[in-house]
Structures are given as structure tokens and as C-alpha cells.
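As you look at this complex, bear in mind that one protein chain is not there, while each of the others sits in place.
This part shows chain A:
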Amino acid sequence: MANGTGTLETPFERRNPLARKLKIRLDEDQLTNCMRCGFCLPACPTFRETGIEAESPRGRIALMKAVADGLMPPDEAFEQQMNHCLGCRACEPACPADVKYGQLIEQARDAIEDHTDTHRWWIKPIRRTVFKSLFPHPKRMRLLGGALKLYQRSGLQTAARKTGVMKLFPEHLRDMERILPDSSGQGVIRRIGDRHPAKGQPIAKVGLFRGCLMDVLFTDTNVHTVDLLTEAGFEVFIPDSQTCCGALHAHSGEAEGARKLARSNVRAFREAGVDYIVSNAGGCGAILKEYDHLLHEDGEWREDAAWFAGRVFDISDLLVKFGRVPAFDRKADGEPVRITYQDSCHLRNVMRSSDAPRRLMRQVPGAEFVEMAEADRCCGSAGIYNLTQPEMAGQILEHKMEHANATGARVLLTSNPGCLLQMKLGVQRHGDPGKMQVAHVVDFLHERMGGR
């Protein structure tokens, strides 16, 4: 019958250090808050794909609670189930009881990461590179960007593809290599500088969060973000001492790494004295907005983190809420174009912004906005999920592309680099790259701003 939460150590905990750690890490209040109403089930992509209770948020929370209560050991199946969650957090807006599922899954993964040795062979090196050696170091990111640029433009890419070297990699990594955009070794500051005055009467001073991957692979989007902001009346400053947002760390059980990055970013923007912090990547923006939670146990940083979290906005939201949205033009050739939009899960479910990007897209003359069925559902990118869980990610993407193709849109827009790459992959695998273009909302709007 009902299993109380005793404080005594259970037999599992004595034998299993992971069980002990999970019991300490998992927030007991949040586990109790789940009343098992099941309202999260239809919102969950992995439940929808499989129809299996264990693949749902309610199921995963029940498993966490069973482990914390000593009802079952945290075995390999448990670890796999925790890693099978996309972390899209679509369950959170669906939850009547406001259970912080995102925090629970991060706590579970954090405990698991300290103990696991069950990753598939390519996952360990990916994790090490991504979390420790690369993302936290903007200079290395730019160097990597430069190397990638060299690879892409020197003929090496063509050679690699021709010689079949790429065949040595798992198929999904090969696919990823194919859809990477042309890289830049520069980043936005080297391209256009760090200070940009507002056009007209300044509304506020905005600090741009440039992102790490974003700044290397999508430098243009960052440049366009600055243009849009200044045009809309914001003064823009890009602190050079900012670093990676730490989202991938937090979602993958590297909480300490995430906290370290958060402190650097809080310092960078607090010192810059900005009114708002703007992000153009839903995945980054969401964790920035949760720095208050990330650092809530850090007495020294708690207050600054709350200051920071309260000022974070996505570019679309900031433009719509506070900006002077510029008038957009028709395309030069006057041809009307049908566009559609794939929500970024973290922009929608964590930053709770789904209306602003749509409102901006609808304001563009000559662009017919068509809502894609289930645009609010994860595309399967989910940070590095498409690299670590290629089967499920592929299945979700296939279903996503059925809806995307049904819109008949020429341009599919997104608000996050991960989603953008995943949708490109989708068009390549299940669509027609000649007929459907994938772009960031910012780039599309910038193009329609004309030559200003």
C-alpha cells in the first residue's frame, strides 16, 4: 500500500550509492506535488511516440519517487528512462499542480552522471568535449569555428565526403555534418563591435547574450539581432566577458558546470548595467531566466542571479512588449511567400513566449503565415538529444516533418539554433530542400527590414 517517505536508509541505499544520491538530490516537495492526474501525458512527445506510461512525465516522476522511497533500485533501465526524456518541458504548462519537472529531471540526471558508466561509446567523448573543453571557452569556440570554416571551404569537406571517411561516424552524426551552416571564426563583436546606439530616442539599454554555438555558427543572426534592436529603439551592448549559458550542462546532469557559467554571465551583465538581457536562442534564454533557481542556494550570488533572471527577454518578446517595431517591407520581387513556425520548446514552455514571434511574422507584408499542426511540440533536437538518442529523435522528427510539409510553406522559421539545425535535417531527410528553406525568425525579419 501507500509507501511513506521514511528517513531510514533503505537496503537499496546501503548497497547503491546512486540510490543514496538520488534521495538527497531529488526535491521531495516536487515529487509529492505530482498528484498523478495524468494531464501531462498528451503533452509529452516520448509518451505520444510510444504510448508507454514509463515514457511520460507522470511515469518518470513515479520512477524517481519509487527510487527515492526505496521501492526499486536505480538500475540501468531507470537511467535510460531518465535520459530518454527530451527535456522539452511541454509537461510544465500542462501541469495543474505546477510541478517543476525540469528541475526534477535535472536533479535525477545530475545524480546519475556522478555514477553512471552505461553511456554508449560515442557519448562520453561528446559530453567531455562539449561540457568541459569547448562550450565554456568562447575563444576555443571561435577557433573551432575557424577550423570548421577551413574544413568547409578548403575542399576538405568535399574530400571527406568523397573518400568516405564520414562513413566511420554513426549515421546521425554524418547527417549533422551535412547540415551545419557555413561557420565563422569571428563572432559578432569582432564583426561589428560591442556598442551600438539606438535609432531615435533610446528606450532602454539592452545587453545581447550572443551564445557560444550561436555566435560561431550563426554570427549573421547575432548581427541581425543587433540591427533589429537598434532599429526598434534600443541601445545595444555586448559584454565580451560573457560565456556559454550552461543550458546543456544543466540539462545533462552537469549542474556544477552550469552554476560556474551562470556566475560569469551574471557578473558580465551586472557590471554592464543593462536594463534588459536579450537572447535570440530559446534554449539559452530559458536557462538564463532560471539562473535564480540555479543559484538559489548560493548566498553570495542569489540576489544578483535574481536581478539577472528578471531582466531576460527573448528578442521577439522585447520587440513586441517594449520596442518600436519597424515597418517591414514586401520582398523585392513582390512575390508573396507562405511561412510557418516551429516553436522552440524552451522559449514556449519555460520563457512562456509563443505569441510574440507569431505576431511579428504576421506583420510582414507579402508573407502568409500558416500555423503548422502541433508547432508547439518538440522537434527532437532538444540540446544534444539528437546526438545521444538518435532513434527517438529521428522518429519525432519524421512526424514533425509530416506536419511541416502539409503547410506547403516555403520558409520554415524557428527561434533557436538547435531547432533550426534539426529542422534543416528534417527537410533534408523527409522534405524537399529545393522547396522549403529553414531560417531564424530574426534573419527573416531582418531581410524584410529592407536596406535600413
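In this section, contacts are C-beta pairs under 8 Å (C-beta built on N, C-alpha and C of every residue); 3 or more make two chains touch, one makes a residue touch a chain; residues count from 1.
As a working rule, contacts and distances are computed from a predicted model.
Undergrad: Hey, which one's the missing chain according to UniProt: "FtsX-like permease family protein", "Dihydrolipoyl dehydrogenase", "Monosaccharide ABC transporter membrane protein, CUT2 family" or "FAD-binding protein"?
TA: For the chain missing from the view, the UniProt record says "FAD-binding protein".
Undergrad: Just name the one of A:L22, A:L63, A:A247 or A:M423 that touches the chain not displayed here.
TA: A:L63
Undergrad: Provide the residue numbers of chain A that touch the chain removed from this figure.
TA: 1-5, 29, 32-33, 35-39, 41-42, 51-54, 56, 58-59, 62-63, 66, 71-73, 75, 77-78, 81, 96-98
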